[in-house]
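One structure is given here, and the rest of the page talks about it.
What you see is the complex with one protein chain gone and the rest in place.
Letters A and B name the chains as they come in the text, with residue numbers starting at 1 for each one.
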Amino acid sequence: MRNLLTASIAVLILTACEREDREYRANPVTAETEEKIALSPLSGGPSPPVERRSGIGQGYEENAFHVAQGKKLYVWFNCNGCHANGGGGSGPPLMDDRWTYGGQIENIVQTIREGRPNGMPSFRGKIPDDQIWQIAAYVRSMGRNVRKDVAPGRNDDMHPAPAEQRRPPGEVIDGGQISPSAQMPQ
Amino acid sequence: MTQTLAPHDVALDAVPEPTRLLTGQPAGMPGVQSEADAPPDPRELRDDQVDGQELTARLARTWGTRKGIIGALSTVDHKIIGRRYIITAFIFLFLGGLSAVAMRMQLARPESGLIGPDLYNQLFTMHGTTMMFLFGVPIGEAFAVFLLPLMLGTRNIAFARLNAYSYYVYLFGGAMIWFAFMLNIGPDVGWFAYVPLSGPEFSPGKRVDFWAQMITFTEVAGIAVAVQIVVTVFKMRAPGMTLDRIPLFVWAELVNAFIIIFALPAVVTASVMLIMDRLVGTHFFNPAEGGDALLYQHLFWFFGHPEVYIIFIPATGWVSAIVVTFSRRQAFGYIPLVLSMIATGFLSFGLWVHHMFTTGLPQLGASFFTASSMLIAIPNGIQIFCWIATLWDGRPVFRTPLLFVMGFFFIFVAGGLSGIMLASVPIDAQVHDTMFVVAHFHYVLIGGNVFPLLGAVYYWFPKFTGRMMSERLGKWHFWLAFIGFNITFFPMHITGLMGMPRRVYTYLPEMGWGNLNLISTLGATMLFASFVVFLVNVVVSARRGALAGPNPWDAGTLEWATSSPPLPQNFDRIPVVTNREPLWAHRNTLPVVAGLSVENREVIISTATAGRADLKESSPEPSIWPFLAAIATTVTFIGSIFTPWAIVWGGLPTTITLLGWFWPKGVKEDEA
């Protein structure tokens, strides 16, 4: 009986909840993660383009603290200046299922770090690397592409729409689509 | 062994006329033949037909608990459930204590790296939450569950199945929050969980949701037990126990139960609002949409201040019982003692704002609450003086229980004095959220609850187990605890005045708080050691302690009239009460009631004030359904943390289990 109890407690501790971890001390601000991603399914050859994802993105988008931090940073770095609350403004919307440069977290990190044509500036050297990941994780939560119990609740703020955790789960169509705003008028 | 069945052989002029002990009213309306008035089945054996060993054995079979795991989970015996309740509350006391020891280790020296900020936040929250909700409220009720039916001279607590259900809900709620803590989902926002810190914006994840649901669990259990206590005290007293013959401990538990009934709904309201803000996006505490964060504080402290008295009032009951027994005289000032308990109960609802002096309230309000905070010192002072007078006038016997009561006097009065300092707004504004406050409320709570509680354990342990606790270890325990406590908490007054804030996981060496903190930690080690001694004493005494006998302390209240530990039926015949201390009034022969069933569970229901026997209701048989209902409730509550729809789909199994619980099963089991 006692052994059973100790064993079950040990199992509990080992499976402790990743969702709830809080990393207050981030990596050195100069560190930069490398993810090899493709922006288009096209490649020069018979095989599709090579991608190499380290998987650290999961640690961000499955962690409620990171996503919530991202939600703060999203406003502090004025992402809402162009993308509004995810519905889009002068920048494309972030809560729908269309991703010009791919909707995986690594793609979003690259987009924030490198910048994209037609207005998205590069934030390399301006936002520490792990904060970029946090923002990207939050962006993923806007269309509820993260788990419900990870997505943030409402802010103590005006109420534009139901908070991320109450949105229906989204489905990401992978990168390389052309957004309607980028299409030439026919 | 032959016993007289006639009411006149010993000179007991105190026994009132039988007509004054019975109402004799039929159940039916005039002209209506009620089934309740039908004459009892002549085939059913009643306790005026059997006697002695046979009566004891038959009653024990009727009131007993079945063997095996199902039997154990089905039991409705208040002594078994009360024992579980007490042990569970003590386990939570130890867990809360261990988290405190961990915090003291971290604070022993400046810039210690033992425990990080995140774990430290969870630790102090778990410590406070456990001590207040999982130990403080339940321990008073736990003692009531075990002792009240014995002290009142009845055979079970009112609504015995609800009692079992309450225990399981409490157990599951407490286990849930501790498992959550082990899974790194421990709440980290303080035991009060103030918004906006605990709101959806600043507390991501599920940590606070588990805290809020833990509140729901413990409050459901707490209110249900409080109702059982009130009904047991009002309606199940032995015949002849008028209001002024109720033992002081029972009065304390009654007042406590009323405070619980009126205070706990406030914290449920607050935690429901909080969890709705977090999960379904309501705006109770969102200032941008018309909500207000202070609303939470008002609701919380409307509960939170009476909570202090929920913790303290049962202790006044323990102290009263111990002081009377060991002074060898009746309580000095019984009526003032009872009235001051009631006054404390009422005043406790007028104090909550003194926890909010630094929130910028209007000056007039602050002055009013300063006055009421000082006012409550009066009834508490009356109690202390009554106890001292009882001791003074009696012939005190300094056994371990009384030693702990002495410790209580010193520590609680010291805590009360720093409380009067804190009641004044200017001082409070200075020391708010410093270690001074920590020192104050530990003097009040440990002095006011834990010391009397330990005394109560030494006092009633023979009744619980049939064996005495070791007096030698008890003295070691007391002195280690008393000295250790003061070494731990006295320096906190000074660190607080030096400006050390509460709830910080470390501090810089330049602040100069290092030495005092080290002393506190050493004291905490000593306090910890005292509890180890206590645990050893409990375990060893339960197995090898000296046999106690029914009344080892020569006490006067009814729980000592039965064997130790009591048989399932508590009493072979229900006593008739003629005195505040029945066993001192009737040293050889106890006046009793006859005529109750031996084959079915029957209890006497008496009138609320005069204590006349009015009805003989049936008391619930054991049932597994309360346990199943508690499981269904648990699944519903935990599910609702993850989706609000859990309330809907969890409602069905809960309803089914409740139906199973209440649906009558046969003739014998004709109760609800």
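Odds and ends about this structure:
Convention: a contact is a pair of C-beta atoms (placed from the backbone, for glycine too) under 8 Å apart; a residue touches a chain by one contact, two chains touch by 3 or more.
We adopt the following convention: contacts and distances are computed from a predicted model.
Think of the chain that is not pictured: of "Putative luciferase-like monooxygenase, FMN-dependent, CE1758 family", "Cytochrome c oxidase subunit III", "Dipeptide ABC transporter ATP-binding protein" or "3-isopropylmalate dehydratase large subunit", UniProt labels it "Cytochrome c oxidase subunit III". Taking the complete complex into account, B:Leu295 is the one of B:Ala72, B:Leu295, B:Met406 or B:Ala610 that touches the chain left out.
Of the listed residues B:Gln53, B:Thr358 or B:Gln430, the one in contact with the hidden chain in the full complex is B:Gln53.
In the full complex, subunit A contacts the hidden chain through residues 154, 159, 162. Listed for subunit B, the residues touching the missing chain in the whole complex are 1, 3-7, 9-10, 12, 15, 18, 21-22, 25-29, 32, 34-40, 46, 48, 52-53, 56, 83, 158-159, 223, 226-228, 230-231, 234-236, 239, 261-262, 264-266, 268-269, 272-273, 276-277, 280-284, 286, 289-292, 295, 298-299, 302, 464-467, 542-543, 547, 549-550, 561-565, 567, 572-573, 576, 583, 586, 588-596, 604-605, 608, 613-618, 655, 659, 662-664, 670-672.
By definition in this document, only the chains that are shown with their structure count from here on.
Per-chain CA centroids place subunit A at a distance of 49 Å from subunit B.
On the side of subunit A, the complex with subunit B involves touching residues 9, 12-13, 15-17, 19-22, 24, 64-65, 67-68, 148-150, 152-159, 162-163, 165-166.
By the touch criterion stated above, subunit B contacts subunit A in their complex at residues 116-118, 179, 182-185, 196, 199-201, 204-207, 277-281, 283, 285-289, 642-643.
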